[in-house]
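Excluded from the complex is one protein chain; the other protein chains are retained at their positions.
Naming follows writing order (A, B and C), and every chain is counted from residue 1.
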Amino acid sequence: MLEFISNLVAVLLTLFIFSFLYKDNPFYRFAEHLLVGVSMGYAIPLVYINAFIPFVYRPIFLEGNFWLIIPSCIGILYIFRFTRNLSWLSRYPIAFGMGIVGMGVPMSMHSSVLVQMRNAMLPIDNINTLLIFIGTVSILLYFYFSKPHKGLYGKFTNIGIWFMMVGFGASFGYTVMARISLLIGRVQFILGDFLGLIK
Amino acid sequence: MKVNLNQKGILVVLTLIIAFSLPYLSFAKANPADYIVQNLKVSDVPEDGGGGLIVSWAPLPKERRIIEYRVYRGVNADTLFYIGKIDVNLKTGIAGDSVFFYDSGWLGFVDLESPARLKEEKGKRSDRTLYREFPRDMRVNGPELNENYVVLGIGQEKEYFHHAEKVERETDEGESEVYSGLRLNQFDAMYKQLHADKEYFYTVVAVDEARHYYPEAEPASGIPRENSPEKPKDLMAVFVEDANRLQFEWKLPVEPDPVNGYTVWMLAKEDEADFELYKAEQKLKEKNKLARLEDSEIAEMETVYQNPAFQIFGAESSVYTDLIHGSVDIIDGVISYNGNDYSVAPADLEDYDFIFAFEGREFNSWSNYAEISRTTSADLPFVQPINENTVFIVTDRIEDKGDYNTISWGKPIVTLTNTTYTNEKRSKLLINYEYVTNKEYKVKKILFKIYDEAGSLIKEINEYYQDNQITVKLPEGADPHQSLRVEITLTCKPDLGDYVILQDLKFNDFTRALAPTKELYINGIDVSQYNYYIYKRNYTDKVFRLSKKFGPTQREYNDNISHTNNFSLLVGEYDLEKNLYLVNPSFSLYREEGETEVQRGSMISTNIWRSEADKQITDIQQNIEKYTIMADTIAVEDKENVLNYVEQLKSQLAAIESDPILAQAAQITDDKKRLTFLRNQRNIAKRAFEYRMVLTDDKGHFTSMDIYVNPEGTNEDERYAFFGGVGTNHFYPRSNWFKWNMFPALLATLLFGGLVFVMIKKARTTDLYIRPIAGIQEIDNAIGRATEMGRPILFVPGLSSIGDVATLAGLSILGRVAKKAAEYDTKILCPVRDYIVLPIAQEIIKEAHYEAGRPDSYDKNSAFFITTAQFAFVAGVNGIMLREKTATNFYMGMFWAEALIMTETGSGTGAIQIAGTDAVTQIPFFITTCDYTLIGEELYAASAYLAREPLMLGTLKGQDYLKLIITIFIIAGTLLSTLHLTFLINAFPDK
Amino acid sequence: MKRQIPLIIVIGLGFLFVAHTFIPSKTSVDFYDWWVSWSKAISPFAVVLGILSLFMVHGTKIQRKAPNWQYSVVTLLALVVTAFSGFAWGTNEGTPFLWLFANVQMPMSATMFSLLAFYIASAAYKAFRAKSPQATVLLLAAFIVMMGQVPIGAAISKWIPETAQWILNVPNLAAKRGIATGVGLGMTATSLKILLGIERTYLGSD
Partner (left out) sequence: MNLFEKMKNIDRRYIYLVVALCIIIPLLIPFNSRTYVTDPTANLYKKIDSFAGKEDKAVLLSFSHDASTMAELFPMEVSILRHCFERNIKVFTICFSPPAAPLMAYALNVAKEDYPNLKSGVNYCNFGYKPAGLFLPIVLGMGDDVAEAVQTDADGRKIKNLEILKGIRNYDDLNLIIDFAASAAVFSWITYARVRFGANVAAGVTAVMAADNYPYLQSGQLVGMLSGLKGAAEYEKLVDVFAAYEDTEYPNGREFSPEVVKDTWVPIMSKKISYDSQGSVVQTNVDLPYKFKQARIGMNAQSIAHIMIIVFIILGNIGYFLTKKKTAEVS
């Protein structure tokens, strides 16, 4: 019984959302607003149990690590975000978390630039690796803004555009595929789990 | 019927309430009796050390929709505590006809997250009380300690050393005993084990999917008993003829708890029948012992048979001393063990059976008889030394925080892993290989020589850049399924000398491809069957213990030596008044050097409390006096024992008094400093390891490698002064100060920072060039077109927050567009999704109007907030496009899946559309539906291009020049690596 | 006080973190552990931001009786009921809290996204135009990749999945690598700007 009701609710809400395809209507709006509320409400107890209890309550009140009162006070400053005169206080917790950006500079230089560079330096041993090399270099130069795209240089950077277009085509194909997969997933749910038409 | 909006709203809220309450209405009442668990049984865990029970019951039918069974335990049938649960999957239920719950080993007792006080379990109970977990309340859990359970407390070492409270207690004999008292929050956790030979009661409660707790089953009880160990697997016994050495190899027990030692015995084959009788009798004796525990009236069984086998090897076992290799020398036809000499002629070894036994506390468990197999030293596994000086080396791993030692052995090795035919004709073969090296050798290049079945060379490949694959083209007309032989030689730094690896590829019918054979030859010796075992010990271990096993193709191991030191101590007493759990304040420091190399001597211990440490000495002194006097007065036959004991006490005293660490500690007057000193010394003792290795075929043919000694190793650090050998044979991981693999990143970061800095400075004074970007130039035309048509412009600054780079870029383009629009007096509409972006967008438009000299035409509602919901926002934007008939649409910023919905509508209304985003997945949709698209970085460039602000321009320029440098490096690196010069590519990190 | 001190915190901590990245020693790790334990204690409070902003947006709507304000009641009610059920009956299997997740949130958010399949189809018909040679190449590449991914493509000709794979492995790889290096540089630049205090929009306007 419970299972049937559960599926009924899920299917109804699914249909409410699909009804938007026909036109904007109260059912869709209801479902949309419900979604916003439930998803926010869902996070609250989880954060309480998985973050507040182990990192604030337990260390301070049970283990007696009173140093942690300072960061929890900093955390409370978030709430001032919505006051008119004291909203600047909320910058403190943000600033404390933002400090890790210092790790980001060398780390992203390391893994997004240097490692990619190494991979772009592989020996050319066949036509494909040659194409990849030309493509990579021409695209890098295409995004080099200090020289106008003219003459031979302009023609070379133009190769970069074609490479990118083929690359975007691949993205395009994949995106179309992904969107359709999602729809298939939903239809499989309605036809299979609820109506039992797929076995 | 026409419903207006208000009624609709109420309707909607009503539906919501009904939807929410449905699940609660739907639970039907059930008969609780159907939900009581049946067939509840408790039995002893076999072959364990006496700390485990198994609870079992019949699962309820699937239709009852049970989601968990909760198990309760107590020392009487009326008061039981929750100890754990078994989860059930609703769809499948439980397949078997019983559910098992193991109450064995160390399971949680109490910790900080236990409930504060005693709480009764949900559901209706009759006369029995079920409680939830043991609470933190000491009044409840205190009496359970020791009395009902063996409790182990685990916590941070510093709590034990520096924050314990001294508690004095009077024993029953009227002596005072000193403990260290710790609060519950000083433990990380407390674990408990059952007492052997004590009765425990269990019950089970079923919980259904609505979390309804049903009545418990009638409790069942059981008593954990100590059993003899499991039967050992077969022993491997080998006699090395030229060395006159017996070698043994065995397997570790699954359940180490009841095992006291590993022993090897010899039995003359003619005595087999007697031995069987002895074994059978021992089995009966064990049964008799258990029976006597149940019923004290049963008489003890008499011993009739003696063990005809004699022990030739023994090693102590505990959880921490895993050992699987042992050897015994036969010297002049005699085997000596434990003071006994057995004369065994090497030629007669075949007349004996070899038996391995796990030594139990009372009864041993015996393996099957093993025959000796003979070999010679030359046939034992050949160890390829890492260099001419040593077989293997141990070093501190560099670039870590000081928690790893690196053990390196052997020379680099290449193995073929897989092959694939890459064309239909099967004439092209892709061979994957893997190479493993260690810190001693750097691989420069690998030479593969491929021979066909007939033995003629097909191809020679030099791998300068090792990408783990080579391609071989088989000669025209060659059988693609023929076996191939691959000869591999490496060029390394330093030179490897004579070193050739051979591996064959044979056709596999199942995979229908050439597969590498298991056999792997190094200089003609097949190494594939040999494994490496690493043994290690620190200054507190008695013997070496097994650390890790490696296959034949490993060459290096990073041994983790954790920084965090915990204490784990038995908790038997408690102090209710002070709310303290009491533990033993005496702790061990290290072991003295033993008489033999194999085994260290006795443990040096001392006490947290100085008074107790001193008392320990005076106690021994008093005992010596007491027993010396006693020795004169008692009977002659006991006298020797007493005198021996006195000798033992004397040497114990001497050891304590002469110990340099204890002496140094005694001189430190400050108590805190004394403990810090002792704790540090203890840490060194625990974290400095010596290593030895064994290479074996797992069948007793093994070669032991000696302890690694670094002849040049020294230790100038005075912290290690009390320990001989740190740096030469004991290795203590050090904390390092620079990560060299991040060095390129450091250089690049500095270069980048420098470039940005210089360019910003330059941008302040000169006008920097940025090439024209197609989409930007069309902006003015597009605005012009809207003016001509007299329709408004739409500008969407992305859907992301202000923290996104794309949003910032979009907003600065908005400034430019708004200014132009103000000049032409064209209306601009700017819908915003993020309420923090809203005021900024308003500000920008307002400023643009002022700059254009048209403050009068500024409309505060040009920028407006629609909603935060993604799709609702898009619906709103689409509505604007259709109603206002916008002539030009700009989309600049971060977009997600919704982008397409907007641009599709826009192209339907015939507007000119210009987009710019760094969201790679959305760019293709923009390109196909918009007239102009700024791709990725062009968006950032456009914002700097239009803003002309030195900070932005400077950073962009810095980025630009770094990009140029990167491009140059990529070109140079590729050319060089194509020409087999790999130094540049190898200068860059690979992960 | 309002802007300077937070900025100093960011820059100060930032440079310590730069150092931390290069220094593996125990001290450096201890510094990191300290930062982690503090940010862990700060983190739970951030959720309050989300709750408050939701209440502010919808609260004002209800108060002002803005059009469609009834739906705001739905949102707030759903939020309160969900959160309450989590606190009242726990978050275990079999609780109302998880029921709400499995039967309300999960199906709806999945459906929301699947709507896009319909939009893509209609955009395919109405908006995807081969306006320029570049767009034509893009669409052709897309055709091949789309067909290469499905069983029917392989059934038509083995050439299709192989070409699709080639497009992914060669031109796509070059394109993505070129763009990724640029974006990586952009990320590094943004981090650097924040670290140096050039970029401070994240602190919000005064």
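Assume a residue touches a chain if its C-beta (ideal position, glycine included) is under 8 Å from a C-beta of that chain, and two chains touch if they have at least 3 such contacts.
Everything numeric here is computed off the predicted structure, so don't read it as measured data.
Novice: In the intact complex, which of the depicted chains does the undisplayed chain touch?
Specialist: So, spelled out: the chain left out of view touches A, B, C.
Novice: Given that one chain is not shown, which residue among A:Ser39, A:Ser87 or A:Ser146 touches it?
Specialist: Residue touching the absent chain, from the options given: A:Ser39.
Novice: Any idea which of C:Thr27, C:Thr60, C:Ser132 or C:Asn169 touches the chain not displayed?
Specialist: Checking each option in C:Thr27, C:Thr60, C:Ser132 or C:Asn169, the one touching the absent chain turns out to be C:Asn169.
Novice: From the listed residues A:Val9, A:Val36, A:Met107 or A:Val137, report the one that touches the chain absent from this view.
Specialist: Result: among the candidates, A:Met107 touches the missing chain.
Novice: Touching the absent chain: which residues on subunit A qualify?
Specialist: 21-22, 39, 42-43, 46-47, 50-51, 55, 100, 107-108, 110-111, 115-116, 118-119, 167, 170-171, 174-188, 191-192, 197-199
Novice: Spell out the interface residues on subunit B facing the chain that's missing from view.
Specialist: 87, 89, 91-92, 94-96, 105-108, 113, 189, 191, 403, 418, 420-421, 508, 510-513, 558, 560, 562, 564, 920-921, 989-991
Novice: Spell out the interface residues on subunit C facing the chain that's missing from view.
Specialist: Answer for subunit C: residues 36, 39-40, 43-44, 93, 98, 101-102, 105-107, 109-110, 112-114, 117-118, 120-122, 124-130, 139, 143, 146-147, 149-155, 161, 165, 168-169, 172-173, 176-177, 180 touch the chain left out.
By definition in this document, only the chains that are shown with their structure count from here on.
Novice: Averaging only over C-alpha atoms, locate the centres of subunit A and subunit C and give their separation in whole Å.
Specialist: Going by mean C-alpha positions, subunit A sits 2 Å from subunit C.
Novice: Any idea how many Å lie between the Cα centroids of subunit A and subunit B?
Specialist: About 28 Å separates the centre of subunit A from that of subunit B.
Novice: When you check subunit A against every other chain, which residues touch at least two of them?
Specialist: Where subunit A meets two or more other chains at a single residue, that happens at 6, 9, 20, 30, 32, 34, 36, 105-107, 109, 113, 117, 120, 133, 136-137, 140, 143, 164-165, 168-169, 171-172, 175, 179.
Novice: When you check subunit B against every other chain, which residues touch at least two of them?
Specialist: Residues 8, 12, 16, 19, 23, 209-210, 742, 745-746, 749, 752, 868, 871, 897, 920, 924-925, 927-928, 936-937, 963, 966 of subunit B touch two or more partner chains.
Novice: Help me check something: in the complex, which residues belonging to subunit B touch subunit A?
Specialist: Its residues touching subunit A are 8, 11-12, 15-16, 19, 22-23, 26-28, 112-113, 185, 209-210, 464-465, 467, 742, 744-746, 748-749, 752, 768-773, 868-869, 871-872, 875, 897, 920-921, 923-925, 927-928, 935-938, 941, 956-957, 960-961, 963-964, 966-967, 969-971, 973-974, 976-978, 980, 984-985, 988-991.
Novice: For the complex, which residues does subunit A have touching subunit B?
Specialist: Interface residues on the subunit A side: 1-2, 5-6, 9, 20, 24, 26, 30, 32, 34, 36, 58, 62-64, 105-107, 109-110, 113-115, 117-118, 120-125, 133, 136-137, 140-141, 143-149, 164-165, 168-169, 171-172, 175, 179.
Novice: Would you mind writing out the residues of subunit C in touch with subunit A in their complex?
Specialist: These residues of subunit C touch subunit A: 1-3, 5-7, 9-10, 12-18, 20-22, 35, 37-54, 56, 68, 71-72, 74-83, 86-87, 91, 97, 99-118, 120, 124, 134-135, 137-146, 148-149, 164, 166-185, 187-188, 191-192, 194-195, 202-204, 206.
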